[in-house]
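A protein chain is absent from this complex, but the other protein chains hold their places.
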Amino acid sequence: MTEAVFKWPVRVYYEDTDAQAVVYYANYFRFLERARTEWLRALGVDQVKMLNEKRQIFVVAHTHASFIAPARFNDELIVTAELARLTRASFAIDQKIFRGDELLLEGGVKVALLDADTMKPQRVPRTLFEGNEHAS
Amino acid sequence: MTEAVFKWPVRVYYEDTDAQAVVYYANYFRFLERARTEWLRALGVDQVKMLNEKRQIFVVAHTHASFIAPARFNDELIVTAELARLTRASFAIDQKIFRGDELLLEGGVKVALLDADTMKPQRVPRTLFEGNEHAS
Amino acid sequence: MTEAVFKWPVRVYYEDTDAQAVVYYANYFRFLERARTEWLRALGVDQVKMLNEKRQIFVVAHTHASFIAPARFNDELIVTAELARLTRASFAIDQKIFRGDELLLEGGVKVALLDADTMKPQRVPRTLFEGNEHAS
Partner (left out) sequence: MTEAVFKWPVRVYYEDTDAQAVVYYANYFRFLERARTEWLRALGVDQVKMLNEKRQIFVVAHTHASFIAPARFNDELIVTAELARLTRASFAIDQKIFRGDELLLEGGVKVALLDADTMKPQRVPRTLFEGNEHAS
């Protein structure tokens, strides 16, 4: 199950589009984060508890995206997330956005776990992506 | 000078528009807040200091807007702000958005001053809109 | 069934919040529009077809909102929409946002139906909110 690709549906609203009648390029990064947030939730990670009880936050250190084809108003998209690499203080996630079978975007993020007060890197739990209730 | 209408220029970028090729209705409220923030700054109010030193924040309690004509990509707008009413714990600001002489939007906000921790209403300084360095 | 209040769930993500750790005031208007868009969809209105085949668009002419209590990261909200008034060329919708039983926002919009090319008001179909496939 940790092998599985996480999938999250996103509907495109007017708020997401721009005057070129496609989704504004920066807004795809919102869609990517919704999928990551829901994946963490599905893995039992409660980010609010993490902040309040452990003073830990996830922070995006790097991101990239190739815009292959545009999404438009009213489109139903599927956003995927998949663990690419897990190191001591960070992890990389590969992400894609599909409309049906059509690949619209390919990208990813590198995420660090930081102390919310000192902003110092924290050790990422080895079991984070194994889907247990470790982080709550 | 407290009588004067504050004016702030805003340029419309792709990020502000939607697939109808006009500024997305919710985004005008960003423009309105930029003008209010800059007005407070011009009046000598440092919102960061207010939060850090006095634990006080301004919070919008009510807003309304009539969308008279749409703004488009690349438009240069003028956003105005004018004190409409000052009460013990809040104030009302009337705001307009113009493109040249053309009125695009007419609206306003009611803003409360709150304790950032308790969210309880605080007394708004009588001299807030007189342009002295009272709030810093 | 035209009497019923339409309800749409919205999850709060980081993208919706601001540095006061609450949902940014302008972003509630996005939530309100998502509910309206989904309501129209549920009523059988296909806004893409409307634009392509009839050159008609819905445009917000006025909006207002009272911010009663703030929504926060991770909150699950319910956004409601209810027909308040239907006139020849526009309609008014009352909307609320709840977190559980707690009312967070009360507001509404006045929406006009326009010709997408001339931006002239169009007659709103009498049966729009009766839930038939009239607009497609």
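Each chain gets a letter, A, B and C, in the order it is written, and its residues are counted from 1.
In the analysis below, contacts are C-beta pairs under 8 Å (C-beta built on N, C-alpha and C of every residue); 3 or more make two chains touch, one makes a residue touch a chain.
Since the structure is predicted, the reported quantities are computational estimates derived from the model, not experimental observations.
Taking the complete complex into account, C:Thr17 is the one of C:Thr17, C:Thr63 or C:Ser90 that touches the chain left out.
Counting the whole complex, the residues of chain B in touch with the unshown chain are 11, 13-15, 30, 33-34, 37, 47-48, 73-74.
One chain of the complex is left out; on chain A, the residues touching it are 20, 25-27, 29-30, 33, 57, 59-67, 70, 116.
In the full complex, the hidden chain is touched by chain C at residues 14-15, 17-22, 24, 26, 72-73.
Simple rule for what comes next: only the chains that are shown with their structure count from here on.
Among the remaining chains, B is positioned farthest from chain A, on the basis of C-alpha centroids. Chain C has its Cα centroid 24 Å from the Cα centroid of chain B. Centre-to-centre separation between chain A and chain B, using Cα means, comes to 33 Å. Mean C-alpha position of chain A lies 27 Å from that of chain C. Residue numbers of chain B whose C-beta contacts span two or more other chains: 20, 26.
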